[in-house]
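Note that one protein chain is taken out, while the other chains of the complex remain in position.
So, chain A:
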Amino acid sequence: MLEGAELYFRVDHGYLEGCKASLLTQQDYINLVQCETLEDLKIHLQTTDYGNSLANQTNPLTMRKRLCGEFEYFQNHSLEPLSTFLTYMTCSYMIDYDSADEWCLQTKSVKEIPGTCHPLGPVNIAETSSDLFNAILVETPLAPFFQDCMSENSYLETFYKFCKNHGDVTAEVMCPVLEFEANRHTFINTINSFGTELSKEDWETLYPSFSKLYPEGLWLLAQAEDFDQIKSVADHYGVYKALFEAVGGSGGKTLEDEFYEHEVQMNVLAFNRQFHYSVFYAYVKLKEQEKRNIVWIAECISQRHRMKINSYIPIL
């Protein structure tokens, strides 16, 4: 690696260390969980890095705006290839907003979306799941990288190839993370598809081709009819076997909870290596999990369901 690049990395990494320190700690979560009302929760959050940004609103979109601001700062200061890496990260949110969902792939084709996959265009999006309101909050326009790839699956494959080509520590850290992400989508979507009209052939086109599950695991998953059959497929793969076995248990954890927990562990480990881009990815993902945690705690407080309030996933 060029010396200049290392220096640059130090500057950026140093900044990110400061950002990493802004993540809520276990003590912060303990304080939040003990709140009786949403007002208490806001007061406690003011003592953390969120400061007064949530003082007047308890909207999760406010937290997202804050993260967007930080992310824009990274992007504005980045050079290639980091800026490409960061753009890849934003694309997943773009796709999230409109057509990554297989439902969208069925009801409208990519050609209906004008221009270079800009999600703000068609009115029919506003009538259904992804509103213009959501789209307005999207901070960066979708780059021309993804003209042909509008599914979550192809996005992951392209991102994976980019990281692998980049090589070095970034590839070492990012590739397993992206594989896990792809497999997670595969398992969760297969389970959620039970009872819907999607056929097995549709499924095979949506599965990723770069993960450990490819091709035998994916073929088996496409044949699965219920949760137990999916579990038996997962038993062939060490990591997923452990996750599936932990479902249920004493805490009543769902599969999504297990996947999120494992994702958090992988992202925290990313910070143990130096001079790679994955820290940015890990930071954003951990902030997302933190947002999910805070929203969950707030919902439990407002619905007075204190038994389930500890189901959040601690990060640090």
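FYI, contacts are C-beta pairs under 8 Å (C-beta built on N, C-alpha and C of every residue); 3 or more make two chains touch, one makes a residue touch a chain; residues count from 1.
Quick note on the criterion: contacts and distances are computed from a predicted model.
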- Choose one: "Vacuolar ATPase assembly protein VMA22", "Serine/threonine-protein phosphatase 2A 55 kDa regulatory subunit B", "Diamine acetyltransferase 2" or "DNA 5'-3' helicase". The correct choice is the protein name in UniProt for the chain not shown. "Vacuolar ATPase assembly protein VMA22"
- Checked against the full complex, the residue among A:N192, A:S209, A:S232 or A:Q274 that touches the missing chain is A:N192
- Message: Among A:Q34, A:S209, A:S232 or A:T254, which one touches the chain that has been omitted from the display?
- Response: A:T254
- Touch residues of chain A, complete complex, unshown partner: 60-61, 64, 96, 101-104, 106, 127-129, 131, 133-134, 188-189, 191-193, 195-196, 198, 254, 256, 291-292, 295-296, 299-300, 303, 305, 308
